[in-house]
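The other protein chains are all here in position, but one chain of the complex has been omitted.
Showing chain A:
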Amino acid sequence: MAASPKDPSQLNEVDISRLERSLRKPRALLSIFLSMTVTLMTVMALVPLFSVIFMLFYRGASKLTFENFTALPPTAFEEGGGFGNALVGTIVMVGIAGLISVPFGIMAAIFLSELGPNSKTAKVVRFCAKVLSGFPSILAGVFTYGAVVLVTGGFSAYAGGVALSILMLPVVMLTAEEAIRMVPRRMKEASIGMGATQTQTLWYVTLPTALPGILTGVMLSVARAAGETAPLLFTALFSNYWLINDSNELQLNDATASMAVLIYNFSNSFVDNQKEMAWSASLVLVLGVLVTNLIGKSLSRGGPTR
């Protein structure tokens, strides 16, 4: 062992063998035991993930047919059927939510990161966004029920979209703020130095550079919104029909189907066909959500060039 050459007499007072790792010592054994416990617990923590994915493929994939994507949900006594209208409904409602929350979130993020990052307003806004991001999704539904459904007098795709947009807003805003912050100062200074106004700098320099990061936030929020069920239960409710009716009118003012609510409704069904439908719909929903999530995360990995 390394020893200080100056004063060898002191070496004898420290028993160096005590510091060596020996498998006979309780402290080393305890350390190994705890390490194994932690490893085991980490493995166990991943079991549910694999179990969910395995069950989705096991019960969902075998019954998944092309008809599922094009047909209407089956009634209790019907065979076959699908979740075509629910898929369309989910996409439309997430689209409405995105149309509201993405511009809103990015504009607020521009204020937070560029215009007044240390102002009092920014601090309050950031606090509100953080509170909103921990907001239970069901309360977004409760709010929308009071503010939209009761006012317009019925369940609608718009109400569903508004409820989802409340949940998407903080995700978009906080990730966009982070992304805009990551844009190097020098690029902005160069632009300002060329005589550009702050808005021009933002449009032509900052936002294009921050785009991957902003898209990450948008994708993550879309993935979150697509899987939300609770706020849709009483804002969009559910419908067994297509969004476009027979006379080719878009019925956004009526109750609208969504994948998540379909899974919820069919999960407690007593008919096997509907249970299988719930599993197939879950498989499609989870794959969609996971792919969106992974795309979002891979986008941010590139990051802005420095």
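Basically, a contact is a pair of C-beta atoms (placed from the backbone, for glycine too) under 8 Å apart; a residue touches a chain by one contact, two chains touch by 3 or more; residues count from 1.
As a convention for this text, contacts and distances are computed from a predicted model.
S.K.: Just go with whichever of "Phosphate transport system permease protein", "Cytochrome ubiquinol oxidase subunit I", "Tryptophan synthase alpha chain" or "GMC family oxidoreductase" UniProt uses as the name of the absent chain.
M.R.: Record says "Phosphate transport system permease protein".
S.K.: Looking at the full complex, which residue from A:64, A:88, A:129 or A:179 touches the chain that isn't shown here?
M.R.: Only one of A:64, A:88, A:129 or A:179 touches the chain omitted from view, namely A:129.
S.K.: May I ask you to list the residues on chain A that touch the chain which is not drawn?
M.R.: Given the touch definition above, chain A has residues 18-19, 21, 27-28, 30-31, 34-35, 37-39, 41-42, 44-46, 48-49, 51-52, 55-56, 59, 104, 107-108, 110-112, 115-116, 121-122, 124-125, 127-132, 134-143, 145-147, 150, 155, 166, 169, 173, 192-200, 202, 223, 226-230, 233-234, 237, 260, 263-264, 267-268, 278-279, 282, 285-286, 289-290, 293, 297 touching the missing chain.
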